[in-house]
Every structure is written in structure tokens, then in C-alpha cells.
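Heads up, one of the protein chains got dropped from this complex, but the rest are sitting where they should.
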Amino acid sequence: MSSGSNKPERYYNYAYLDEQTKRMIRRAILKALAIPGYQVPFGSREMPVPYGWGTGGIQLTAAIIGPSDVYKCIDQGADDTTNAVSIRRFFAQVADVAVTEDTGEATIIQTRHRIPEKPLKEGQVLVFQVPQPEPLRGLEPRETETRAMHAYEEYGLQYVSLYESVAAYGRIASTVGYPTMIEERYLMSPSPIPKFDNPKMGDNEAILLFGAGREKRIYAVPPYTRVRSLDFEDYPFETQTWEENCALCGAEGSYLDEVILDDAGERMFVCSDSHFCAERRAAGHVGSMADHALAHLEDDQPAVEPA
Amino acid sequence: MAYVAVKGGEAAITNAHRWLAEDRRGDPAVAEVAVDQVREQLSLAVDRVMSEGSCYDRDLAALAVKQSRGDLPEAIFLMRAYRTTLPRFGYSQPVETGQMAVRRRISAAFKDIPGGQVLGPTFDYTHRLLDFTLAANGGAPVEPAPQAVEPQAYPMSTIASVFAHEGLLETDQPTTDAPEPFDLTREPMAFPAGREQRLQALARGDEGFLLSLAYSSQRGWGSTHPLCAEIRLGEVAVEFTPDELGFPIEIGELTLTECQMISTVTGNPEVAPQFGRGYGLTFGHCERKAMSMAIVDRALRDAAELDNAAPCQDQEFVLYHSDNVEASGFVQHLKLPHYVDFQADLQLVRRLRREYAARESAMKEAAE
Partner (left out) sequence: MNAIPQVMAGGAIQAAPLLRVEGLTKSYGHVVGCRDVSFEIRPGEVLGIVGESGSGKTTVLNCISGRLPPSSGRIEFDTSRFGLSDIYGLSEPDRRRMQREEWGFVHQNPRDGLRMRASGGANVAEPLMNLGNRHYGKMRQATIEWLERVELDTRRIDDKPRHFSGGMQQRIQVARNLIHGPRLVFMDEPTGGLDVSVQARLLDLLRELVRDLGLAVIIVTHDMAVARLMADRLMVMKGGHVVETGLTDQVLDDPQHPYSQLLVSSVLQI
């Protein structure tokens, strides 16, 4: 094998997966959309990225992406976290597709652990990376048992868990991957998004697809679907709030990241959704620490080409 | 080097790759390892990578070993990812290990068997003393081992045939209406797992994990008291039936290690007591893996109905966690940023602590 002629695009199909595999995944997607919240088993393939690092989301994207798509990839809400960069580069290379950081422009948004702040529109697809698709796995390790629970709609174990949480903490203590009921039939894990993002799922204009590569499951929430975060009448579902606003753009209602500034415990709070924050700043919104270095990293350092 | 929130993640990754390439090369004054050196002289590493990578190609496996700097799970991952891209023509005929050109064949069950005990190239009886003559590169050439006076018996009869006369060994009867075998590389695992799914998962499974499970079963965590009925190493022909021809043709040969473990099965009203079998098979020469696989296969077969299954008898426990590509990915994914999740936990713990402090001070005041 001589180097130089061994370019990926010579050897791999469009978007890396072969057409049979894409077809298999699309069938799983259709089934998942037809049964909202139901986990469809699929023949997950080994990808060049490790299991646990987004192979489910990558396979979903690879099965649906085409040359006319515009692709955005975020991790923890930001476009420039290392794994998001890595995955975006992968698709730019194997799918030769336009990439963007603009939430409104993207047709496919692949995400790890957040839903963008900006409401999505019809025609957009949000692809979630899911480490553990089974919402009951932490309570019941056996697949044979949890499968039966979903089939019989026997979610007593989940209710017991909520009860115990209130008994122990005086609240439902789940903060991330907060369990939801889809169309009042299937218990579903929304992936490890903060519960702050749960309300965005219900009645969404966009298609929500969830992929777990290592666990080999695909599930979906079609547009305009009922999504109910589990709670008690007297302990209703609440989202997280902060006392602070975003220090860079002043936003009040977005999910904030805590950034440690020095060893003395000084901290600032900044929008987790990097594009949302940048868009607000471009529109003239200003936060209390708008002078901070974080706000001024507009120019990417030029990427060094590999030898 | 900045990691997360600061822009420049793209540059950081590129630079990390370059540093990695430097480390892989090591000291430039030292000669670079050639892929064929790996293939020839680190052949057991190559064999393991082929087996767990589920892809028989010595050159590719050797390249993977070199590229991964000798980290075998990483090399196995490279093989698997490459395998995903390969076109599939179909399935070969099942290989006939009874027709193997045997280089090594031993049985602990009998003192002697037709064909004899053939030690072959084994570490078994070496004394584990570091051999410093190997440290001198380009040392004295290795003298070839002496040839035997008589040629090897061929074919070498299998242990199953020895037992067959008395019906002592349980056998799997092929049926004409059996469905297509499950293919674990194309479909997700489904429980309860049929035997072919189980064997495929074990064949691809991590040697260390299976070794520990086999060990645990021998020490009493699970009731298998296995006996090594046979181990054989050698070459088998691979046959494939192309549609255009309609008959099988030989397309190559594989080196395989096969191990059969047996243990007593007390029987039930429908079946007389006999010996049950555990089966292990690897590419290349991976004896420890083949033996561990056979012991775990046997343990899993006993356990279908047990209430208090030991770990090695628990199907879901063993098969879900045996794949080191999955395991390594998920364990190492903890290095990915989790700060959004953590922020939610931080908030919760801070709030609980405030409430705790408020309760404590309220109790103090009430006491005063």
C-alpha cells in the first residue's frame, strides 16, 4: 500500500457505511418512528470511532446524510469540544458535506448531552448520541427483564424509584437523563441531557433520533409527539435554574456552564450552547463579563495540516 | 494544551496526532520495526488480533499491531473497524477440523490415542528464564528442529471419534431443517442466546476476561470440573461455493487452534449420563484463549436454569461484557467531557447541602 494514493475517499462508500448497512439502519429508523420511544435493535457496526464515543449517532447520521445536507455537531452544547470536532471532521471527509455551527442553517444536528437553545424547525433532524438506551438499566441489569417490562407496560420499578427519591431527598433527584413517557406508552431515556432540556422534546417540529451504537438500539420521537417527564402531582417536574445570567451575552433562560477562573474559587457562568451565545453577542447582547477572553476567541487558530 | 471550552480544539487534535506519531516511532536512531518482522516474530500477537478482530489476515493484523504500538485491544479495534468496510461474498462451508494438517495435538484424557500425543511448538515445558542471547540482535541462526522418522498420521483422529463408539460424548446432530446460523457481526445480541450466538461472542471475546471467568469456574464459582479432551493446532482448508459454479472450491487455508473440554453430565430421565462438551476455537495459535473459551462455553450451558448462577454461568453477564472493543470504548469514554451532566449534579448537591445546613441550624436553635 503506497501512501498518497491511500486516500479514504477511494476506498469507502459515501458516508463510510455500505448501502446495505444504511438500508438496515433506515428500516430501524422507520420502525422507531412508527413506535415512538420503543428501542429497536439494530446491527451496529464497528466504526473508526470507539464504542461509547458516538458510534450510534454517527451511524444514524451516516444512514440519512446526503450531499445537500448541512451538518452541525455539538458536544456539551458546544461546536468546538474535541469529540464534536473529531466527528465533524469525519463527516466532512467521508460525506463531503457542508458543515456549520449555525443551528438554524443545519439540516442534521448531531448532539451529545444537550438540545440546542434555539427552537428547531420542520425539516431538521436532531440526532442524539446515547450511551445507555434503557431507562431502567440502573434499576435492573438484565435485558430479558427490562424487555418484558416495556412489552407489558409494567413500569412499577420506575415508579418505586421515583417514590424512593422523594422519600430520601424530598424531591425527584434525577438531573440528567430524566425518564420520560412517550405518547403515554413507552418509558424512554432522553439520553444524558440535563432535565432542563426535556421540555424541548415534546411537540417538537423536528425529528428526534436516538442512537446507541454499543448497546445496538435506535429509538425516535417523531414531530409533534407527547413527551411527559415523570413526576408526582405534589412533586411536579421542575427544570434547573441559575441565579446568574450568562456572563458573556447576558442570556437569562439558557443552560449555563460553570467555568472556574482561579484557585480561589472564582467562577463565571457561560451559555453551554456556544452558537446561541455567539449569535446573541453578534446581535449586541452583552453580559457582565463581556470583556473576558472567552468572548474574544472569534478567530480559530489555523489547523495544522497533518504531514 | 487546552482541552475544551477554548476555541482551537481542531488544532489541538491535529497536534495530538502528530505527537502520537512521534511517540509511535520512538527514537529515530533506532531501526523502524517492519510489518513483516511483526508478522513473523510477534506471531502470537498477530494471532490474537486476528481472532478477536474477527478477520483472518496476517499482514493486516501485523500492521495493526505496529500502528497501535503493541496495544493489542487497540489493534483489535483497528481490525474490526477495517472489517466493517469489507465487502461480503457469503459464507464458507464449515471447516473440517477433523481434516486438519496437525502440527500439535494433545489430550489429557488418555495416556495415548491414535496418532499419538504430538507436542508441537509449545511454551508448555520451557523454563521461564529470560534468554539474554535473544537480546543480541542478529545473533546465531536458529538450528532447525530434527525431523521425525515417520510422517504424521493424516487425518489425525479426533477425540470425538474415540468416544463415539460408546456414545459417551454428547454430540450435536445436524438437522436438515435448521435455520441459517445467527451472525453476531451483522445482528445485535438477543437473549436468551442460542449456542451459535454464544460461541461467536466467545470467539471474539477478550482473552483476559474469559481467562478469569474460566479460572473462577475451576476454583468453585460455578460447577464445571473440566478435563481437556483435546487441543489441536494446524491448518485447515476453507471451501466456498460460488453461485456460478454450484460446487465448493478451496479458496485458501487457515491456521486454527481447537480445544474440547469435557465434563460429566449426570443426565435426566430422557438422556443417559454422558460427557458434555465445551468448545473453543481461535485463529492462529491462541491456546490459552481456546481453553478458556471452551471452559466458559461449558459453564454457560449448564446454567440455563440456575437461580444462583455464578458469574461465569450468567449468560447476560458473560456475553454482554466479553467484547473488549465495546468495553474499552465505554470505559474510556469517561474521558469525554461530562461537564453539563456534572453541572446538574453540582447544583443538586449544593442545594441538598444548603437544606442540610438549614436543618442543622434550625435544630440547634430549637435546642437552645
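Should a chain be cited, it is by its letter among A and B, assigned in written order, with residues numbered from 1 in that chain.
Quick note on the criterion: contacts are C-beta pairs under 8 Å (C-beta built on N, C-alpha and C of every residue); 3 or more make two chains touch, one makes a residue touch a chain.
Note that this is a predicted model, so its numbers are computed, not measured.
Here is the thing to keep in mind: the chain we left out touches A in the whole complex.
From the set A:96, A:164 or A:203, the residue in touch with the chain omitted from the display is A:164, counting the whole complex.
Against the chain not shown here, chain A presents residues 151-154, 156-157, 159-160, 163-164, 166-168, 231-235.
Here is the rule we use: only the chains that are shown with their structure count from here on.
Averaging C-alpha coordinates per chain places the centre of chain A 33 Å away from that of chain B.
Interface residues of chain A facing chain B in the complex, by the touch rule stated above, are 11-12, 16-18, 41-48, 50-53, 55, 75-78, 80-86, 89, 112-114, 131, 141-144, 169-170, 173, 175-176, 192-196, 214, 216-217, 240, 255-259, 270, 272, 294, 297, 300-307.
Chain B makes touch with chain A in their complex at residues 3-15, 17-18, 77, 80-81, 83-85, 87, 185-192, 316, 320, 325-326, 328-333, 336-341, 343-348, 352, 355.
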